[in-house]
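For this view, one protein chain was removed and the others were kept in their places.
Chains here go by letter, A and B, matching the order in which they are written, and residues are numbered from 1 within each.
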Amino acid sequence: MSLLKVEGLSKFYDRETKVLKDVNFEVKAGEFLSIIGPSGAGKSTLLRCMNRLVEINEGKVIFNGLDVGAMKKKELRKLRTNIGMIFQHYNLVPRLTVIENVLHGRFGYKSTIQGVLGRFTEPEKEQAFFLLEKLGISEHAYKRCDQLSGGQQQRVGICRALIQEPELILCDEPIASLDPNSSKVIMDYLKSISTEMGITCIVNLHQVEVAKEYASRIVGLKQGEIVFDGPSKLLYGEQIQNIYGMESRELITV
Amino acid sequence: MNAKQMRKNKWQTTIFFILIIIVTYLSTAITKFNFIDSIATIPAAFSWIFSNLLITEESLEKLPQILEKLGETIFMSIAATTLAAVVSLFLAIMGSKTTKVNQTFSVIARFIASFSRNIPVVAWSLILLISFGQNSITGFLALFVATVGFLTRAFIESVDEANQSSVEALTATGATYFHMISKAVIPQSLPQMLSWILFMIETNIRSATLVGILTGTGIGYMFDLYYKNMNYNLVALITFTIIIAVIAIELISNRIRRVIL
Partner (left out) sequence: MEMVKELNPALIKRKRNGQINIKSGNKIDAVVKWTIWILTFLTVLAFFVFDYTGFQIERAITETIHNIRVMFLEPGLSHFSWSEAVYQVGVTLGLGILATIFGAIIAFFLSLMAAENLSKSWLSNTVRIVVAFIRAVPTVLWVLIFAIAAGLGSEAAVLGMLFHSVAYLVKAFSESFEEVNPGIIEALRATGSSWWHIVVNGVLPSTFTYLLSWTFLRFEINFSVAVAMGAAAGAGGIGFELFMASGFYFDLREVGFITYAILVVAIVLEIISTRLKERYFPSSINS
C-alpha cells in the first residue's frame, strides 16, 4: 500500500492564480523521492499541503489511508507528529540550546502543560543525545543554535525531525543555503535515514544533479503541474529542459 | 539633483521655517508666554537654586524618613511595572499579528492598550483618587494602567520581530499553540521585553513622584509638603535622593541590558 497519495490536489492563495493544478502522485513507504522545478513552481506549497501547514483547496491528500484535508485539530496534531519536516533556513529557535531545539520534536507527544514546563523524560533526552552523536554534533549540544554553522544547524534540524519517530520526512530545499561540502554531508545523512531507518523522504531540490544522484524517483513540477514523474535514471536533458524552460537550462546545471 | 529641484527644496525649507515661527508665535500668544521674562528668569532661577537648594546638616536628620518614602515610591513603580508586564504579555500575544488567535481578540487587545496609554498617567491618578483615596494603591493602579498601555505596544513589536520560521517548524512537529508561544516566541522576545520593563521602571520612578504629589503618597508627597512649607533644604535633599535613585537604577539596567541583548 502507498504511504501517501495525492489526488487532484489544487491550491490557490488568491482567487486568480492557482499555485497547484490537479496534482496526482503516490509515494510508497521507504521511497526517496525528489521534487524538482523552477522557483515559484509550487514545490514548497505542495510539501506544506502534505502536513497541512497550508490549507488544501481542492482534491485530497491521503496519508496512511487517512484524509489529511478532513482532519480535526487533534488528528492533525497526530499526523504532524508522524511527519518530520526539514527547512531551507533550518527554522531553529535561535536563543535556545541545540539539545532544547532537538527536544522540540517531542511536542507532538506532550500535553500543553508538559510542553510549556519543558518536561522531557530521561529516555527522550538520551535519545536526543544519541541522535546528535549519530549526526556528529554532540559536542555542540549545549551551545546556542545561532552559534553553529549552517551545516551544523541543518543537522540539528534533522535530529529534531528524527526524534519525532516519523514515518515520513519532508525536506524543503535542505541544502539551498549550504556550501557544496556541507550539502553532501546533509544529503548523505538523508539518504541513510531512508535506507537504514526505512523512513520515507520527500526532498524539494533546486539542483537536478543532486536529485539524480540521491533520489530513486523524481517528480518535476512546472507552474503547479506535474510534468515529469519517474525513476531518476529516466530524467534526461530534454525533460529537464521541459521542466525548467529552454533558456534557463545552462543556469541550472552549473 | 538639478538646480530646479534645489530651488524647490529651498522654498520648502523656507516655508517650513515660517510655519514653525507662526506656530511658535501662536503658542506664545495662547499660553501668555513672555519670552523676555523667561530668559531673564533663567539666571535668576539658577542663582536661586544655588543659594537656596542646599542640603544642610539639619535637613539630614530627616533622611531616614525621606528614604522610607523614596522606598515606597520605588516599590510602587517596580510593582506596577512588573504586574503590568504580565498583563501586557497576554495582551501582546493576543494583539500581535503573528500570534493572534483571532481578529476580534487582537482588536480588543490593541484597543485596551491604546486607551490606557493615551490617557495620561495624571488623568488616571485623578480618576482613581476619587474612589480609592489617598494611599499607595491609587498611585500603584495609575502607574499600572498607563504602563500596561505602553508595554503592550512595545511587546507587540518584540513579538512581531520574533523569527516566524521557528514557529512554523514547531507547528510542523505537532506542537500546540501554547507550546509554540512558550518555546519559540517568548524565548526569542524575552530579552527585548526585559529591556523594555527596565526602561519602564526608570520612567515610572519619575512618574511616581508626579503621581505622589497628586495622590499624597511616597516621595512626591514629601516633596510637596516641604515645598509648600518653603523648607528648601529638605526640598534639595529630596531632589538629590531622587537623582541618586534614578541614576542608580539606570546604571543597573544598563548593565543588565549589556549582558542580555
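Here is the rule we go by: a residue touches a chain if its C-beta (ideal position, glycine included) is under 8 Å from a C-beta of that chain, and two chains touch if they have at least 3 such contacts.
Remember, predicted model here, so these are calculated numbers, not experimental data.
Participant: As a test of the contact rule: which chains in view would the missing one touch?
Facilitator: A, B
Participant: Among B:Ile55, B:Leu194 or B:Leu225, which one touches the chain that has been omitted from the display?
Facilitator: Of these options, the touching residue for the absent chain is B:Leu194.
Participant: Please identify, in ascending order, the residues of subunit B that touch the omitted chain?
Facilitator: Against the left-out chain, subunit B lists 20, 23-24, 26-28, 30-34, 37-38, 41-42, 44-45, 48-49, 53, 71-72, 75-76, 78-79, 81-83, 114-115, 117-123, 126-137, 140, 154, 157, 161, 190-191, 194-199, 206-207, 209-210, 213-214, 217, 220, 223, 227, 235, 239, 242-243, 246-247, 250, 256, 259-260.
Participant: Name every residue on subunit A in touch with the hidden partner chain.
Facilitator: 97, 99-100, 103, 118, 120, 122, 125-126, 129-130, 133-136, 138-139, 141-144, 189, 192-193, 196
Rule of thumb we're sticking to: only the chains that are shown with their structure count from here on.
Participant: Can you work out the whole-Å distance between the CA centroids of subunit A and subunit B?
Facilitator: Here subunit A and subunit B have centroids separated by 47 Å.
Participant: In their shared complex, at which residues does subunit A touch subunit B?
Facilitator: Against subunit B, subunit A makes touches at 51, 53, 77-81, 83-85, 87, 89, 91-96, 100, 104-110, 112, 115-116, 118, 157, 160-161, 164.
Participant: If you look only at subunit B, which of its residues touch subunit A in the complex?
Facilitator: It is residues 163, 165-166, 168-176, 178-179, 182-184, 187-188, 191 of subunit B that touch subunit A.
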